[in-house]
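To keep things clear, I will list the structure first and then write my remarks on it.
For chain A:
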Amino acid sequence: MIDFLSMLLIIIGVAFFAAGSIGLLRLPDLYTRLHALTKADNLGLGMIVIGLALLSGSLVMAVKLILVWILVLAGGAASAHLIAQQALRRERA
Partner candidate 1 sequence: MFNTQVILLIAALLLLLTMVLGLLRAMHGPSLQDRMLSVLLLGTGGVGLLMLLAFILEQPALIDVALVLALLAAMTAAALTRRKASDD
Partner candidate 2 sequence: MLATGLIYNMAGVALFALGLRAAVLHRALLGRVLAINVCGAGVFMVFVALAYQGPGQVADAVPHALVLTGIVVAVSATALALALGRSLRESGDE
């Protein structure tokens, strides 16, 4: 049962990644692409992390996975903000 749940979460996570990639390809400008990418991917990674944490059955591993996810969240948020800011600056210049 737990296995099934974790597989489901992982597949849903991959689906979020797919949505992010399609958004990156199809959306019309940088800011919308940024929006699609950072939200969908970080959520997708979270799903994969929770799925794998359930699968591992070990608390240490689960904590480690979740820590990496938090780092990706913080890093991704900062990077996205910096990239948007730089693009805005270019536009104004």
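As a working rule, a residue touches a chain if its C-beta (ideal position, glycine included) is under 8 Å from a C-beta of that chain, and two chains touch if they have at least 3 such contacts; residues count from 1.
Here is how the candidates were picked: all candidates are chains of the complex that A comes from, given by their letters.
Computed from a prediction, not measured in an experiment: that's the story for all the values here.
Among the candidates 1 or 2, the one in contact with chain A in this complex is 1. Residues 3, 7, 10-11, 13-14, 17-18, 20-22, 24-25, 30, 33-34, 37-38, 41-42, 44-45, 48-49, 52, 55-56, 61, 64-65, 67-68, 71-72, 74-76, 78-80, 82-83, 85-87, 90 of chain A are the ones touching candidate 1 in the complex.
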